[in-house]
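Below are the structure tokens for one structure; questions will follow.
Note that one protein chain is taken out, while the other chains of the complex remain in position.
Letters A and B name the chains as they come in the text, with residue numbers starting at 1 for each one.
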Amino acid sequence: MTVGIKKAARPRKMSFPEGVYLVEIAKALWLTMSHLLRNIVRQEGIRTIEYPEVRREMPPRFRGLHRLMKREDGTPRCTACFCCPTACPAKCITIVAGESPDPRVEKFPVRFDIDMLRCVFCGLCVEACPLDAIRMDTGWFTPPDDSREKLVFTIEMLLEKRG
Amino acid sequence: MPNLTINGVAVSVPEGTTILSAAKQVGIHIPHYCYHTHLSVAGNCRMCQVEVEKFPKLQTACSTVATEGMVVRTDTEAVRKAVRGALEFLLIHHPIDCPICDQAGECGLQDYYMTVGLHKSRYPLGDKIHKKKVQDAGSGIVLDAERCILCSRCVRFLEEVTGTRELQFFRRGDHSEISFFPGRPIDNHYAGNLADICPVGALTSRDFRFRCRVWFLKSAESICTGCARGCNIEAHFHEGVLYRYKPRVNDAVNRAWMCDFGRMEYRKANEARLLAPFVRENGVEKEMPWGALMPQVAQRLSDAVRTHGADTVAVIASPQLSNEELFLVRHFASDLLGTMNLAFTRRAPEDGFSDDFLIHPDKNPNSAGARLLGIPGEEAFHAVAGRISRGEIRALVIFGNVLGAFSEKGTLELLSKAPFIVQVGTNEGVVSRAAHAVLPSASFVERGGTFVNCDGRLQRFRAGFAPRGKARNTIEILVDLGNRLGAGWSFSGEESVFRALSRSEAPFRGMTYGSIGSLGREVKR
Partner (left out) sequence: MTGPLFDLAVVLIRIGVVFSFCMGLVMVFVWAERKGAAYIQDRRGPNRASILGWTAWGMFHPLADAIKFLFKEDFVPDNAHRAYYVIAPMFVIAPVILSVAVIPFGPDVSIFGRRVMLQIADLNMGFLYVLAVSGMTVYGIVLGGWASGSKYPLLGGLRSAAQMLSYEVSMGLSLVGIFMVFESVRLSHIVLEQGELLFGVIPKWGVFVQPIGFILFLTAQYAEANRTPFDLPEGDSELVGGYHTEYGSFKFSMFMMGEYLHMVVSSVIVATLFFGGWQFPYLHDTGFLFPGGFSVSLPEIVVLLMRCGSIFVKSLFFTWMYVWVRWTIPRFRYDQVMRLGWKVLLPLSLANVFVTGLVLLLLER
């Protein structure tokens, strides 16, 4: 078996003018200045999004705050299968399962909390869910709040959210 | 002794061994559902088919007895095809409710689907036959007929082990389903085993249902504390909470079963636990750190011995303690306190329910061990109790949560006579309501040790997780307290105590944790 050794290119030795650095600095200064001047003259090059007034269009696969889906009759689609807390690397989903009075549902989440402060928004929970019951398509970031408790989203809050 | 080869591996087995068990001996796993080591052979699931040379058709390994010169193959294409076919048949009407099924994670269907199945279902979803779900089958068993693969393990268990025959197959063909006669649900003390032996999610335990996903559980080899039988079990826990017990195979004790009372013993480790040391002064409880409480307790005890004499202190042990703990308790009482007032009391006044199978009347796991270690039982306890009630005892150390010989009222009355009571216990109870200093100790599965069961078998149980709350291992508490009274003990962990114990106690002489193994050993008598 041959071991694949890849020779990485060594950084080229600097030529004298480069080594003196001054010319290079001058070039760099010219580059930054050209940006500055261009941006003063016309503002098209500026990428800033004026945040609260203008919002970036979320890419379709953006992973925002979670929401729980409902069945047609309004009950949570989630059956408390525990796939999402199993997949969750941040261990931020707490589910307490209960026996549903409806034998066709059988199992349902009595509690379903997501600790948004721990969540790393990896989306593995969404990936893991066999029932498409949890989604991260709300297009929202974690909002600021003044207590940790308020950022533990309960099942009611999660069911309320819209995609 | 027939000699045969399985997948080219030569093996020689006793007469009458089936191919399936012969294969197991050489580490070859043959898929199976209906076969169970401790039940009769039914041969109806067809998962165990293997190819045997000179046989025209595939054979079921669970029912074919190995004979001389047999050449068995489990890895041919024909076998694979047959097994996959068998599995596909079993799955035809199986509902797709793994997300809600409690068996998920320890389900035979899931396991074999991943190893031998992996087929695409050819059966339209809408054509699946639906049967009755979530039926209360009695004795804490939930029956989901739809998930059943009709392996008949449960039927055979109820016929051969309990002899109660509650479950039966009804109807025919695709519509066959397992059920019980109207008004006659499962009613026996071993029903919990049904949930264990059911290879799929058809029979699940009401108690464990939905409490925890099985893949989160960790397990520790243990011994049931429910009665003196000492059934071998596995304790399943997750993040410091015990969830269930499952029997562990030990043909010398419980074979593959355990009773339902024992199964529920785990709850005691979760409910009403003593979690922090406290003192009771003038009837008011006050939590106290260990570091402050231990010197106080030691002081009170040695004061009592010094001023009133060793006769005025008493130690009440418990057969819930392990041999290691009892050994230290005995030394603590007779050597350190120098008192003769040492006895144990069981947790129930008299013998409890028993049967001719596993359930033993003595509801304590280690009464035999206590006796072997020279701690006297009920008679001596009554003598000590008498001294207490006459007010002769000035300091009392109680291991355990109840004084089984007395009713609740009687216990409180008795204990009100002692001016200073130290409790080393796990759960809140009548003793913790009366004690003046409560030292919370590690409950079952939070510690390890050994018990001696009713038949004189020394069996080991292992620690699974650290004591809850601020509770401490009883051995730790005893060593700490003992050293404050000048014992100079350097024990750490149950094994070091057992080494000392096996050196000085005749019945245990020469034994080590290694020689006990996971199945236990008879003690010398």
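Things worth noting here:
We take it that a contact is a pair of C-beta atoms (placed from the backbone, for glycine too) under 8 Å apart; a residue touches a chain by one contact, two chains touch by 3 or more.
It should be emphasised that the depicted structure is a prediction, and the values quoted were computed from it without experimental measurement.
By the touch rule given at the top, the unshown chain touches A in the complete complex.
Summary of contacts with the chain left out: across A:R10, A:R47, A:R61 or A:R104, the touching residue is A:R47. Interface note: of A:M14, A:L29, A:M58 or A:V96, the residue touching the hidden chain in the full complex is A:L29. In the full complex, chain A makes contact with the omitted chain through residues 22, 25, 28-29, 31-33, 35-36, 39-40, 43, 45-48, 50.
Throughout what follows, only the chains that are shown with their structure count from here on.
One simple way to say how far apart two chains are is to compare their mean CA positions; for chain A and chain B this gives 45 Å. Remark: chain B residues 97-100, 104, 133-134, 209-211, 213, 215-216 touch chain A in the complex. Those residues of chain A whose C-beta lies close enough to touch chain B in the complex are 79-83, 86, 97-99, 103-107, 130-131.
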